[in-house]
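All protein chains but one are shown at their positions in the complex.
Let's turn to chain A:
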Amino acid sequence: MLAGVLLLIFLPPLVAKDLCKDSQDGFKVRLSIKTALGDDAYEWNESEMFLFRSTLAYAMRKQTKQDTYNITNILVCNDTQRVSFVFVVTSPDDPDQLIPKEQIEQAVRQNKHRINNAFLLSDMTLEFVGIPPTLAAPIIYDTEPWLIVFGVVIGAVAVGIVALLMSTVSKKRRAKEKAAGLSEEDEGIVKENGTALSGLGGKEGVYNQTFSNDNRFTEL
């Protein structure tokens, strides 16, 4: 009687270990807590393992929409100092039957974000060997930012061109009026074709263009 009771008590964990160790439906998990958190790293102990098993149970519940998954359904073995171990998931209806790999993979992929956050880790530091991480969706812009900057620059250039061309045209007009003899003197500085009569300092007098060669003005 006592032997039977003892067997009953010790058999499940033994069986469970066998289920975990030999199974093909298990996943290896690696945690790099020190890399992720540096000085704020927490110690990996039984409580943390408990949290892990419960998050996995949560993931299975969400994925299968069955509320029967419990922490006892998650079996863990091959625990190492690296902080890596293997886990398998047993079916809530039959403790000897394992959930197939694909289903576990689906469950983990869909809830990776929640599992990561529970441990303050990321896809890089909480690794499920064999399950590729789902990468964040790329940011889609309505208008590419580069087009906006391009538009600003081209707009500024267009304004510059128009302003400069108009100033040339208005200068030509003013010069034509002067050449017709409407005024003998202006500020004394004529700018055309890049020539700046800026040599007033140190030179005597102002160059009076009434006496200049008229060709200069028409040669723009």
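The criterion applied here is as follows: a residue touches a chain if its C-beta (ideal position, glycine included) is under 8 Å from a C-beta of that chain, and two chains touch if they have at least 3 such contacts; residues count from 1.
Methods note: contacts and distances are computed from a predicted model.
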Practice prompt. Between "Ribosome biogenesis protein BOP1", "Transporter", "Dihydropyrimidinase-related protein 1" or "Aldehyde dehydrogenase", choose the name on the UniProt record of the chain that's been left out.
Written response: "Transporter"
Worksheet item: Looking at A:Cys20, A:Ile33 or A:Ile74, which makes contact with the chain not pictured?
Response: A:Ile33
Response to the item:
Full-complex touch with the removed chain, picking from A:Met1, A:Leu135 or A:Ala180, is A:Leu135
Worksheet item: Residue-wise, where is chain A in contact with the chain that is not depicted?
Response: 30, 32-35, 80-84, 132, 134-135, 137-138, 145-150, 153-154, 157-158, 160-161, 164-165, 168, 191, 193-199, 203, 207, 212, 216, 218-220
